[in-house]
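Here the complex is missing one protein chain, while the rest keep their positions.
Order of writing sets the labels: A, B, C, D and E. Residues in every chain begin at 1.
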């Protein structure tokens, strides 16, 4: 039954995101013993200019 | 005073989204008896490739 | 398919919250034309000391 | 770097929740190839009376 | 350690958003006395057509 919201900087490939959604879904199922049908996982992306870590913009940390 | 966040796959028309925001606002007002001025409702959209239901990508379920 | 998260100060009765969840669910179904089975709505409550509106704590506004 | 918010009905044991947090963290690390240090996962719980699935309160579905 | 999610209508300049992220990060550090390294702040934007205040679309209020 968990509803999982992943906040993340945009830029990952479809393949990476699919693998992440698969892995998170399986981790929920295995740890809680809930049926797959009850699990929802989604990604809310934002720009690397819209994320600040430790007082620094994410876009600048990557350089 | 409720703050309502609607997570949804992108692709609905403006008309549908307006009707949804209207309906949710009215449902909150009528059930709680709060003034319209205190209600906020917003939509956070994501791609159908970024949403997994029951272990399957939403984009594939629609085919 | 929408996933609706309602942020709200605690203190409403079970009956009020049930009416609100019913009303929001119906508003989503009617405006988007999606099946009831695809809709999820939940309430995340917080203390009236943990909410600031217009620069004032909510608990103080109610006095 | 993902920030993962898990919305879930209260009532799981500490052990189950720890296993879930471990599993989700590992799934993120393995799928995206990001360092463990960049990952945050947290649980926001709510009452089974505050969650409606498919037009029915969760607390009633479990009976 | 706080994780701060700012929901906001799109359209602000990069400079304004950077100033906001800076200001919020500093406010958290100063009020709680936590190290900068533990703070995360991000912006989730949405369209002015996807936000309803007091029963009115935000895009219409601005006219």
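Going forward, contacts are C-beta pairs under 8 Å (C-beta built on N, C-alpha and C of every residue); 3 or more make two chains touch, one makes a residue touch a chain.
In this text, all values refer to a predicted model and were calculated from it rather than measured experimentally.
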| item | value |
| --- | --- |
| Which displayed chains the unshown chain touches | B, C, D, E |
| Interface residues of subunit B (partner: the chain not displayed) | 3, 40, 42 |
| For subunit E, residues in touch with the removed chain | 1-9, 12, 16, 19-20, 22-24, 26-28, 30-32, 51, 53, 58 |
| Positions on subunit D contacted by the hidden chain, ascending | 5, 14, 17-18, 21-22, 24-26, 29, 36-45 |
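Following the convention adopted for this analysis, only the chains that are shown with their structure count from here on.
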| item | value |
| --- | --- |
| Contact-graph distance - origin subunit A, target subunit C | 1 |
| Each chain counted as touching subunit A and subunit D at once | C, E |
| Those chains which touch subunit E and also touch subunit D | A |
| Centre distance in Å when subunit A and subunit B are each reduced to the mean of their C-alpha atoms | 20 |
| Subunit B residues counted as touching two or more neighbouring chains | 5, 7, 22, 26, 44, 51, 53 |
